[in-house]
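All protein chains but one are shown at their positions in the complex.
Take a look at chain A:
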Amino acid sequence: MAVEPIQEEMAGICVDAHGSAIGMPQLCGEWIPNQIFWLIITLVVIFFVLSRIALPRIASVLAERQGTITNDISAAEELKRQAKDAEAAYEKALADARAEAQTIAQKTRDEIKAKLDAATAEADAKIAGKAAESEKVLAEIRASAVESVEAVAKDTAEAIVAAFGTSADRAAIDAAVANRMKG
C-alpha cells in the first residue's frame, strides 16, 4: 500500500497527514493555551455584560413587577374594603329605615288607638247621657201614667158610685182612692 507522503506543515502532534485528529483532540497540548486564553476573554465579557447590564435590568424589572402586583393587590383590597363598608352602610341604612318605619307604624297605631279610645269614651258618655235622659223621660211617663191611673180610678169610682144611685162626695172618693192606691 502506498502511503501518501506526509505533508510536514499539516502533520503535527495532533493532526495526521490526512488532517484527522490523532487520539483525543482534547488532550492535545498544542491547542490548550489557545482555548484557555479565549475562554477567559469570553468569561470576562459575559461576566461584565451580565453583571453590568443584564442582571440589574432583570432584577429591576422583577422588582417593578412585584411592586406593581403588590400595589394592585393592595388597591384591590382597598376597593374590597370600600365595597364592604358601603355594604355595611347600606345594611345599616336599611335597618334604620326599617326601625323608623316600625316606630312610625307604632306611633300611628298608638295615635289611632288613642283617638279611637277617646271617640269610644265620648260615645259611651253620650250613650250614658242619652240613657239617663231616656230613664228620666220614662220615669216621668211612668209618674204621669200613675197620676192618670189615679184620675181614671177616681173618675171610675165616682161613676160606679153614681151608678149605684147615690151621689158621693167628690172629696171622699178622692181620699178613698188615694188611700187605696197607697195601700
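Everything that follows uses one rule, which is that a contact is a pair of C-beta atoms (placed from the backbone, for glycine too) under 8 Å apart; a residue touches a chain by one contact, two chains touch by 3 or more; residues count from 1.
The working rule: contacts and distances are computed from a predicted model.
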Options "FAD:protein FMN transferase", "ABC transporter substrate-binding protein", "ATP synthase subunit a" or "1,4-dihydroxy-2-naphthoate octaprenyltransferase": UniProt name of the undisplayed chain: "ATP synthase subunit a"
Of A:His18, A:Arg98, A:Lys113 or A:Arg180, the residue in touch with the unshown chain: A:His18
Write the list of chain A residues that the hidden chain touches. 1, 3-4, 6, 9-28, 30-43, 45-47, 49-51, 53-55, 57-62, 64-65, 68
